[in-house]
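One protein chain is absent from this view; the other protein chains keep their places.
What follows is subunit A.
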Amino acid sequence: MKMEEVSMSSLDNSKLEGLAQDILSDLVEDACLGLCFEVHRAVKQGYFFLDDTDQESMRDFEIVDQPGLDVFGQVYNQWKNKECVCPNCSRSIAASRFAPHLEKCLGMGRNSSRIANRRIVTGNNTNNKSESDQEDNDDVNDNDWSYGAEKKAKKRKSDKNPNSPRRSKSFKHKSSMMGPRRRLDNQESPRMLMKDEAFPQ
């Protein structure tokens, strides 16, 4: 033990440097060997050449860079105007509105119980159009359900379906009744301000 310590401490710098170089080349050789094993295994298992392909199939999957087309060469927004047919009420709905429609139509989601209740009521009495609340009112002016609004309007009357969530027309009434009162409130506020200003003095 004592011998070893002496021999180690008596090393000069050039010897240390040589040692460091040797360790480095050992490590590099290890890395090469590791790579060789890896490649050899890949070759024997048959997955080494999987990532090369011929020029022709590369050309098939080239990225398209043209205006109006996406990277796959497909027409941009080609699905925008697609319509889906609702399986419940068999109306055709714009694809972007289909999910919210289906939620209401099937009576799922957070409004489900309320809508289900209403459906029972309207099922008993189809003339009862008074109950609707703010949250469901995006169905009221339902031109945005589908893109060909006029075309669909005729169809809608013909196949009136009691399962459809679209129902009451009372929203417009409500908002026109609310209008004047709000304006009155606004007129009151300046007077209030003047009072507040006078108060501290």
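Note that in this section contacts are C-beta pairs under 8 Å (C-beta built on N, C-alpha and C of every residue); 3 or more make two chains touch, one makes a residue touch a chain; residues count from 1.
Quick note on the criterion: contacts and distances are computed from a predicted model.
Novice: Match the chain absent from this complex view to the correct UniProt protein name in "Cfd1p", "Probable 28S rRNA (Cytosine(4447)-C(5))-methyltransferase", "Transcription and mRNA export factor ENY2" or "pyridoxal 5'-phosphate synthase (glutamine hydrolyzing)".
Specialist: "Transcription and mRNA export factor ENY2"
Novice: For review purposes, identify every residue of subunit A that touches the missing chain, sorted by number.
Specialist: Given the touch definition above, subunit A has residues 4-5, 7-9, 11, 15-17, 19-25, 27-37, 39-40, 43, 48-49, 52 touching the missing chain.
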